[in-house]
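Right, one structure below, let's go through it.
Every protein chain but one is kept in place in this view of the complex.
Chain IDs A, B and C follow the sequence of writing; residue 1 opens each chain.
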Amino acid sequence: MSELSYQSPLAGITAPSGLSISIREITERGMIDLRGLTSDAAFMSAVKGVLGMDLPTRPRTSVSWGDVKVLWLSIDQWLILSSRSKAHELLAILRDALKGIHSLVVDVSDMRAVIRIEGEGCREVLMKGTSLDLLDKEYVQGCCRRMRYAEIAALLDVVEDNVFDIYVFRSYTHYTWNFLCATAKAPAKLKLFGAQEVPA
Amino acid sequence: MSKPYRLGSGGRLVDRTKKVSFTFDGKSVSGFQGDTVASAVLASGQRVFGRSFKYHRPRGLVGLGSEEMNALVGVGLGARHEPNLRATQVEIFNGMAAVSQNRWPSLNWDVGAINNQLSRFFPGGFYYKTFMWPQSFWKHVYEPFIRRAAGLGKAPEGRDPDSYEQIHVHCDVLVIGGGIAGLAAAEAAAANGAKVVIADENPQLGGLADISGGAIDSQSLVDWTAAKGAKLYAAENVHVLNRTTVVGHWHHNFVMLFERVADHDPALLSQGVPRHRLWKVRAHQVILATGSIERPIAFANNDRPGVMLASAARGMVERYGVAPGSNGVVFTNNDDAYQTAIVLKHAGVGVRVADSRARAEGALPSKAREMGIPVDTGSVISAVNTTWGGLNITGVKIASYRKGQGRVIKETKAEADFVAMSGGWNPALHLWCHNGGKIRFDDALQAFRPDKHHDHITAIGAANGHFGLHQILEEAYHAGSKLSGHGNLHPVPTAQQAEERPLEPIWFAPATGKYNEGNKHFIDYQNDVTAADLELAQREGYESVEHTKRYTTFGMATDQGKTSNINGLGVISEASGKTIPEVGITTFRPPYTPFSFGSVAGVLTKDLFLPIRRTAIYQWHVDHGAVFEPVGQWRRAYTYPKAGETNHQSIDREILGVRNKVGLLDASTLGKIEIKGPDAAEFLDRMYTNMFSTLKIGKCRYGLMMNELGFLTDDGVTVRLSDDHFLMHTTSGGADRISAWLEEWLQTEWTHYKVFVTNVTENWSQFAIAGPRARDVLKKLDPSFDLSNEALPHMSFVEGKLGAYPVRVYRISFSGELSYEVATPSSYGLGLWKDIVAAGAEFGLEPYGTEALHVLRAEKGYIVVGDETDGTTTPIDVGLEGLVSKKKADFLGKRSLEQSFLKGPNRKQLVGLLTEDPNDVLPDGAYAVRHVKDKPPMEMIGQVTSSYRSPTLGRSIAMALIENGRNRMGETISFPLPGGKVVRAKITDTVFYDKEGAKLNV
Amino acid sequence: MLVVKCPVCGAEGDETDFHAGGQAHVRRPATTDPAHVTDEEQRDYLFIRINPKGLHFERWRCDRGCGKWFHAARDTVTMEFKAFYGITELPPMDVIAQAKGQWAEYFEHRLKSEHKA
Partner (left out) sequence: MKPRYSVFSLARNAMNYHKDWERAWRSPAPKEEYDAVIVGAGGHGLATAYYLAKNHKMTNIAVVEKGWLGGGNTGRNTTIIRSNYLQDPSIAIYELARSLYEDLSQDLNYNVMFSPRGVLMLCQTQHEFRAFQRTAHANRLAGLDCRMVTPQEVKEIVPIINDDPNCRYPILGAYYQPRGGTGRHDAVAWGYARGADAMGVDIIQNCEVTGIERDGGKVVGLETTRGVIKTKKIGVVTAGHVSTIMDMAGVRMPIESQCLQALVSEPIKPVIDCVVMANTVHGYMSQSDKGELVIGGGTDPYKNYSQRGSFPALEHTVAALVETFPIISRLRMLRLWGGIVDMTGDRSPIISKTPVEGLYVNCGWGTGGFKAIPGSGWVFADTIANDRPHPIAEPFGLNRFQEGRLIDESVAAAVAH
């Protein structure tokens, strides 16, 4: 019958004007949830064989190789990022490579929405929703972590300085988007620390 | 008789070139840029700012800043009105509308002032002793009267048009207070490379430096603080916050800062700047540099407009170029207040000093004398004379005094139209105490000082009871250096300051007549608590300071006792013969000064108040006129009424559509959890009441979950994908709760299990296609798998494609009809949904909502956890003992089912109900009684759990939990309803439709 | 608001990023054999709680981090955390030494029985 019609979580919605930073949806991203034991050498090498890189074992870090990026989620859980098409290949290869090894590989490409937050001051904007100290040196490229954002669970990936991807479960997409719009209004822009004007 | 008090020159904070006009009680007032409502109104000659809480006495300005307790004003109009603001903190702007409070009809003529005439009948706690008869009068007569009289300002009208926000900040050192001590500590910490936040409640830094004598490195204190402030603003590792009050200190150095971002400038508000911002600061070290608060002296009628703190009097002159009057008396027990006399004299204001101490030989008193200011030592003010109604001071009486003397021996009249009083200074240690800091009494200061604290907080300067300039600087620079985490000692500048002689406490000045015979020595001004009230409370046995406080309301006004605290303790200690430390002090609680609820809510209002979860089909539901119902945080389509249909008609149509043709339900909210590992099957056996290790691959099984108490918490269908791989469905509300529940047991109890659990709920859109034509609809969608009853029988599963769409298909039914639940990745959900709607059109497919779903399942007697169960219901109660395994050694809740009450007799059991009159629909939750009586109480034997009018059966049906219900089949029971109607219903089994389940296996 | 530190992944943050899970070291008697659990044992397991004013031992979950459960030792008056340790572990000996009353009894008994085994 008809062919596949893809609809991203924020389809049809664009950022309002008058924001201090840029926010937009990242679509068509493939995501695989991988669970396994780092203590299981067979698991670790099987995964390396497929991804061509070691899984990040240092908490709250990510590693990339080519167009694949792996985010550390827990001591036994990772999120593998790629294009949607690549994710389908990877899924099959991984399942195959992990046969007989205690693990769980699930395609979760449709489970989360991805919102990209860019621009000078975006750390301050995010700190209106999280209690993490995003000004700390820990939050540089290669850092990722789960967090409580506004009232919900979110995953933060530091893409580069002043570029963040925030992952939220799909049903919360509009809530998160609206929260960002409310906290990123230009008149409410903040710069923490650094030189300030002396008030009249 | 009032006259303008603006001086010809002076006023550090006002810009005389910029006129600002606003209204006070509708009267136009003009001031200068930099004025507060307090300074501008005072400058206009207006002495009275408001009326007191209980006696409605006229009250004027007492303080200079946030300690102000009398001059409270309402600012703004309509929805932008804000009551109870301290006039001393409100910066004026053109067009501002300010009003006085708690008076009617007007400030100068207030009917409530009758309370003052009758005040002798209203001692502290009087209302506990009367208003008891007749019984009903409290609610209907006395209380409404009291409530109207009380309450200060008025609430705004309508929804707040302004916005608020919050932000989290982390720092090495948080410095609270931008006075000399705070600036020095911040400079030292910053110089050591620490990340520093420094906050001050005022628009400008400097604290009280501008009204304190002395110099630092031969710079004036004003210049020194200005220079240090500029340096901090410029620093890369410092964030300076002005107009920002630190309102509270919580566990682990969590500190809350309340910033008034735009209150002072409506232009900012109209640009969309948040009105207030709440800063949630987590600091490694907190430095408390909050300074000190001057205390009044308790003398007769010390509340008259024109009686103010000495610091306020000189502050008005120095900062705003406003004189407190034309001729005044400084009443003090310390040297510091002589600065006020000196400042007033310089400004050309008439002034004399009454000093309660026998001798005043310090540098400041000597200087005052040299300037020709009359100084009476061993003297107190024994009376304040006013015009009628107490609006204006006409003079005072000065009496000779010796320490401990309670009576006036000789007194002389003195001309005066204002009084500047100083009873000494109290360290502002409120924040020290918020999180349990200990304090101790300092005899030299006659005040409490910080002692021990278990958190990382350090008090310095006046807040720590140190008033000597050199001592303050040394302490501040040391603290800032040490607490920076690096600790290179910052050099300490040298200070020049006149030495001061110690104060002598005076808790109570003798008055003409006896104080408890009519004279009023106010301790807590706003709440009208006098020394006599405190003494009475002690005498009546309310001995604990907390009792006295609550009995008299001392310290409970909007200033929370900032100025009254120590004076009250002094009076109590004299009345009780205890020392002040023995009397103890009431607990300081957050906030330091009141802050807006709007800032606490931040942006979490309106649609952001709590998240709403949407399925991928949400917008389609909206576009097709769905009525929604919240299910947890989800919004689910309740029904889809067509033009002219009521919800009921729409629901009936949807039900019959499923029974006779085919319906489509968005079931995406159902929880979906993948469970995999060698021990997955055994693990499920532990979690569910029934057996899953025996489930065949590709088959589905309905499972029940109990908590450890033996009560039902969730249910759903689980499918076995492969030998070690399961996919579990939970209720819509249950997905997160149950996946966390599974993780908890894996991690904390059965840690040896090799099982992984991943919640994939949101990855899938899932639809139920239910009804006799369901298979026909799917066939049209070009399935990649065999849909026949043989290949895909009831309770089986297949993975494949529908056209281009990857799908998981579960042949399960919650309606009793032929039914498939089809799951596809969420991004394809809307596409597939639309295709199904299109493909189903020719078979009469229509979407149905949650209410139809509930009726359909009720017709089949299927339970809904949360409807048929209520958190105290076991599987046996709802007739599902068949699903409680006898074989399994252990599963959650098994042991509790053995407890005597859970397996006892007369438990409520789930049954069906058919009302005698098929048109009677029992209300949800209606109770059946053992015997109908003509009036309550009646003994209840159970309640309706679900009740509907079934369009399928053309009659009402219901399910109920009835005491011993399963042994009462066929019995008729009675439900007495509101209005006296009694509905009788026959107890049946719970399956009303297709008892043999024939329609499931077609 | 407390600052909690997960001993599993090292994440440190406000209590709102964590989930408080009640008293630590509560034994589930049924795990061994439900049939031989007395009503009293079941009651103790489900309801009876050590409720000390002072040092306490409790469970937390790294709710917005690695998702793992762990143990914490905390003073219920000052709210200071004395230790964070694994969900299958006992507290550090120096912290056990500070335990009082019912907790002291518990650890004494527990250490004895583990010593035997």
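Descriptive notes on the structure:
The rule is short, and it goes like this: contacts are C-beta pairs under 8 Å (C-beta built on N, C-alpha and C of every residue); 3 or more make two chains touch, one makes a residue touch a chain.
Everything numeric in this text was worked out from a predicted model, so none of it was measured.
Here is the thing to keep in mind: the chain we left out touches B, C in the whole complex.
Per the touch definition above, the residue from B:23, B:130, B:387 or B:412 contacting the chain not shown is B:130.
Residue B:870 is the one among B:474, B:782, B:870 or B:994 that touches the chain missing from this view.
Among B:428, B:929 or B:985, the one in contact with the hidden chain is B:929.
Where subunit C meets the omitted chain, the residues involved are 1-2, 14-16, 19-20, 22-23, 39-40, 42-44, 46-53, 56, 58, 74, 76-79, 101-102. In the full complex, the hidden chain is touched by subunit B at residues 53, 80-84, 120-121, 123, 126-133, 135, 138-139, 143, 146-148, 150-160, 164, 248, 250-251, 254, 256, 280, 434-436, 516-518, 532, 536, 539-544, 546-547, 550-551, 553, 558, 560, 587, 589-591, 594-598, 600-602, 604-607, 609-610, 612, 629-630, 709-710, 866-867, 870-872, 896, 899-902, 923-927, 929, 935-938, 940, 943, 976, 978.
Operating definition for what follows: only the chains that are shown with their structure count from here on.
Among the residues of subunit A, those touching two or more other chains are numbered 131-132.
Taken residue by residue, subunit C touches two or more other chains at 14, 67-68, whereas all remaining positions touch fewer. Residues 250-252, 254, 282, 436, 454, 708-709, 740, 743-744, 747-751, 889-890, 894-896, 898-900 of subunit B touch subunit C in their complex. By the touch rule above, subunit A contacts subunit C in their complex via residues 59-60, 73-75, 77, 131-132, 145-148, 153.
Those residues of subunit C that touch subunit B in the complex are listed here as 1-3, 14, 21, 28-31, 33-34, 37, 39, 42, 45-46, 59, 61, 67-69, 78-80, 87-88.
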